[in-house]
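A single protein chain has been omitted from the complex, and every remaining protein chain is retained in its original position.
Let's turn to chain A:
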Amino acid sequence: MTTLSTGRMNRRLATDKVVKGISTTFAVIALVLLFWIIWTLLYNGLSAMGLSTFTNDAFGRPQGLMNAIVGSLLQVGIATVIATPIGVLAGTYLAEQGKGSWIAEAIRFVNDVLLSAPSILIGLFVYTLIVIPMGRFSGWAGVIALAIIILPVVLRATEDMLRLVPTQLREAAFALGASHWTVVSSVQWKAARAGILTGLLLAIARAAGETAPLLFTAFGNPQFTANLNSPMATLPVQIFNLTLSADPSSIALAWAGALIITLGVLALNITSRLIIALGQRK
């Protein structure tokens, strides 16, 4: 009896050990993957990067990424300026007035779908909405596509963060006779500031790395331009086009672009996490 149950105990302990070992291995593999990607980018990207990468456009000799870097900054920047107020207001609507109303429930559902919908479909949508009526690909079409990427992330972050603000704060403000607007703008938004900013940074990072919605909207442009009415380059689309070329120097430049965009996106992500971590420490 004793030997039998010790045998069973040993087997249970052995299973426990084996499963722990396998799960640790999986976690190590995932960590190795991230470092492998970053190492590949650093190894291939740094050697291809030079001053001309930042000063020449794709027609330059040697060709560079300046047109794409400026295009990305411009389009992501304007898209952020357009999408942020709408996202914050709509998120506030859900948090403030969205209890039990069917329209709020519908907005919440639609927003979740937009958040996870294939981004190439946003490209098709903006193509029929803007590119066809305008008669050409344009930086503006790219801006609208990116704004639709950013909007649902900001909306979700705003609603979630406003819900975390203690009820006592708003009740105290209302008791002092403050209007709804004053309560929201000076109490609610202020308290949720860090969380909303975090969501916004993540949204910007996501938009900056998007390729699919820009293929048929901003399209790309080998020549430097700051004119949003003309086709405009972005880093991801330019990387895509460079990779399709058979020329080794184009592929090398694509790695340089990939390094820039990945470091930028990771920096935004890490910053947003630092904001959360510092906020929790206080």
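To be clear about the criterion, contacts are C-beta pairs under 8 Å (C-beta built on N, C-alpha and C of every residue); 3 or more make two chains touch, one makes a residue touch a chain; residues count from 1.
Quick note on the criterion: contacts and distances are computed from a predicted model.
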Missing subunit (named according to UniProt) among the choices "FAD-binding protein", "Pyruvate dehydrogenase E1 component subunit alpha", "Phosphate transport system permease protein" or "NADH-quinone oxidoreductase subunit M": "Phosphate transport system permease protein"
Among A:163, A:180 or A:193, the residue in touch with the chain that has been omitted: A:180
Full-complex contact with the absent chain, from A:30, A:176 or A:246: A:30
Hidden partner interface residues of chain A, rising order: 12-13, 15-16, 19-20, 22-27, 29-31, 33-34, 37, 40-41, 85-87, 89-90, 92-94, 96-98, 103-104, 106-107, 109-114, 116-122, 124-125, 127-129, 132, 148, 151-152, 155, 179-181, 184, 205-206, 208-212, 215-216, 219, 236, 239-240, 243, 251, 254-255, 258, 261-262, 265-266, 269-270, 273
